[in-house]
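Of the protein chains in this complex, all but one are displayed in their positions.
The first chain written gets the first letter, and so on, giving A and B; residue counts start at 1 in each chain.
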Amino acid sequence: MKDKLWDHIARVRALSPLVHNVTNFVAMNNTANAVLAVGASPVMSHARSEVEAMVGICGAVVVNIGTLDEYWAGTMLRAAGEAGRLGRPWVFDPVGAGATPYRDGVSAELLALRPTVIRGNASEIMALTRTNTTVTKGVDSTAASTEATEAARRLSRDFGSVVCVSGGTDVIVAGELTVSVHNGSTLMTRVTGLGCSASAVIGAFVATGGDTLETVTAATALFAVCGEIAAEGVSGPGSLQAGLLDKLHNITATEFADRLRIA
Amino acid sequence: MKDKLWDHIARVRALSPLVHNVTNFVAMNNTANAVLAVGASPVMSHARSEVEAMVGICGAVVVNIGTLDEYWAGTMLRAAGEAGRLGRPWVFDPVGAGATPYRDGVSAELLALRPTVIRGNASEIMALTRTNTTVTKGVDSTAASTEATEAARRLSRDFGSVVCVSGGTDVIVAGELTVSVHNGSTLMTRVTGLGCSASAVIGAFVATGGDTLETVTAATALFAVCGEIAAEGVSGPGSLQAGLLDKLHNITATEFADRLRIA
Partner (left out) sequence: MKDKLWDHIARVRALSPLVHNVTNFVAMNNTANAVLAVGASPVMSHARSEVEAMVGICGAVVVNIGTLDEYWAGTMLRAAGEAGRLGRPWVFDPVGAGATPYRDGVSAELLALRPTVIRGNASEIMALTRTNTTVTKGVDSTAASTEATEAARRLSRDFGSVVCVSGGTDVIVAGELTVSVHNGSTLMTRVTGLGCSASAVIGAFVATGGDTLETVTAATALFAVCGEIAAEGVSGPGSLQAGLLDKLHNITATEFADRLRIA
């Protein structure tokens, strides 16, 4: 698969797909910038008066529950439902799943709509399968991504989704298949909303069609490799946020191939 | 007009007008920072319980429909209406006009309140006059700004507004008069919300009084010149966002005059 990943990156730049995001307030700006930096075009919108119309003009939908409330949750369910009806891929980012019963209830409703892709940290993925018996610590994971592989397999089997568990190693599961991306930087965990940005970038990639395991892996690898390169040149998380966007925009095929470590 | 533009820039720095923004979640942070960088003072507020009171203490109002919903649309209409009653200038940024019928309906209601200034990309300006028969691509334009000049003239005539069409060339129309600003950088299209920031900066400039065509041109030229200078020194869109704010803050009269290309 390794040799095909750059083709997907080039394809996003060429097609510039439109991605509809119903996402959280914290990460909206850097999420939109990440989608632009990889060459795609973001739309952020949540009004019930236009949700189906907006889904209809977009190539993929991203639903992120980071700052959900009762109104937004209704929009999320309608956006996901409309994506399903139209056969458009959609990505579910279960931010903070496990932190409160309300989050878990909305997550269960969204899961029942069978997301094309689920991306979260290990705590969140484990919370979705109720296999995590520890208390989730807000929106940051208390478990390593590799601990969540079994939960990811179960989610993939139960809901037909490709599941991406972010962490020191990013683990991507599609049914019986598993891919591991060994890029990234621990400094990325000190910038808010990078997981949200990764989910939106995955949305841009699955919008272009092609095998979902491949496009999710390409998006995940691109994000991790760019974060790794950017982190080397900076003195802290503030500069990393800008440097990551720069690198997502200007990375070359050679830079990508030289860094990529997947298995 | 060229020789008068810096005076307007200096005037904003000296008067530091207060600008009330009812704007979108994606661009709120960089919008507020752009208003601060040019020397003015932003207020972001949307509660119906205070909208008229907030308009009452501000020198101008900016209404941006990027992430509108039913509640926010009501606030926008009340803010625009109150601005009209008090004789305060207000700026309308029709983000994503043409993308959904809901956006077009709210836009029509806002237009009927006769904005002092309308600023959008070519697709949005054409959508407002229903002269754009192509499907709008979300919030990014699919047309060149110069294609929208006729639509801008019609809007200016019908609603008495100064109309600014952003793009490779920024075209500003006031009745029969047209000014073109030939500054900027294509990299600016890879940063989210810069159009929103430009609208808010225009709000700061019209708040100081003076001829509206001149103040809108000064704001537009300042933004484009600073973006052009900042883009030369950066490796991507992440750095451009910070560099643009720096340059809006520290640009000198000489730098501005050396770069400015208007006709």
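FYI, contacts are C-beta pairs under 8 Å (C-beta built on N, C-alpha and C of every residue); 3 or more make two chains touch, one makes a residue touch a chain.
What you are looking at is a predicted structure, and each value in this text was computed from that prediction instead of being measured.
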Positions on subunit A where the hidden chain makes contact: 24-27, 29-30, 66-70, 96, 99-103, 135-140, 189-193, 234-239, 241-242
Missing-partner contacts on subunit B, residue numbers: 18, 25, 28-29, 32-33, 36-37, 41-50, 53-54, 57-58, 71, 241-250
